[in-house]
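These notes are about the structure you will find just below.
The complex appears here minus one protein chain, its other protein chains still in place.
For subunit A:
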Amino acid sequence: MLLEITGLDAHYGRIRALSSVDVAVGEGELVAIVGANGAGKTTLLRTLSGVHPASAGTIRFDGGDITRLSAHARVAAGIVQVPEGRQLFGPLSVEDNLRLGAFRRRHRPEEDLGRVYAMFPALGQRRRQPAGTLSGGQQQMVAMGRALMANPRLLLLDEPSMGLAPLLVAEIFKAVQALKEQGTTILLVEQNATAALAIADRAYVLETGSVTLRGTGAALLADEGVRQAYLGL
C-alpha cells in the first residue's frame, strides 16, 4: 500500500474529529471518502497533509512513518492536496499560482505548465489574470493545476465539485478520471457520493469521525444503507 493510516485520531481542542480511522490507498488506486457534513473528511485530509496534528495513530507513506513530518516535507515526498474551497493565492496571477505549485521541485516547470494548460485550456487564456477574479469552475481548475505542478504521487482532493454548476461538475470528474487513467493515485473526498462512488475503485464511509463502512465503489453504490443515507435514493 502506498498510504496506510492506522488508528488515527485528531482533535480540535477537546472536540474529537477523528477516532481510530484506518484507511489504505494502493498505488494507482482511486479511493473515495464519503460522509455527511462535519463527518471529519476535511480533518482527515488536513492531518494527512500535516497542517493539522494527529493526536494518535500512524500514517505510513511509501513504507515510511510520516506521522510527525512537517507539511512542506510531505509535499516534497509527493503528498499534495487540493483543499476545500480552493484556497488560491487570489491576488497573484493564474500562472504564479501554478508555478508556486512546483515550489518544492528543482527543475524548471515549463513542461508541466504546458500540460496543465492543455488539460484546462480556459486557464491558458487567463494566465496573467489574478486567480481571484476567475469563475468558481476556473478557480477549481487552478487549484487542481497547482497541485499537479507538484507532480504528486498521492493526490488528495477535498470536494472538488463543491459549489459548481452541473456541467462543470461533470468536467471536474472527467479530469479526475483522466488523472487516474494516467496512473495518479487519488484520495477523493466528496459529498456528491453518487459521482464519487461511480469512479472509485474502493471507498470508505466516514460518520462522526469513524469509518463505518468500506468496500468497492460499486458495492457501496449498491448498498441499501448508503443509498438511503448518502445518495438520497
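Here, a contact is a pair of C-beta atoms (placed from the backbone, for glycine too) under 8 Å apart; a residue touches a chain by one contact, two chains touch by 3 or more; residues count from 1.
Basically, contacts and distances are computed from a predicted model.
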Complex member absent from the view - protein name from UniProt, among "Aromatic ring-hydroxylating dioxygenase subunit alpha", "Sulfite reductase (NADPH) hemoprotein beta-component", "Branched-chain amino acid ABC transporter permease" or "FAD-dependent oxidoreductase" | "Branched-chain amino acid ABC transporter permease"
Contact with the hidden chain, among A:57, A:101 or A:137, goes to A:101
Residue of A:88, A:116, A:134 or A:203 touching the missing chain in the full complex | A:88
Return the single residue from A:18, A:39, A:59 or A:80 that touches the missing chain.
-> A:80
Residues from subunit A at the interface with the omitted partner, ascending | 49-51, 70-72, 75-76, 80-81, 83, 87-92, 96, 99-101, 103-104, 146, 150
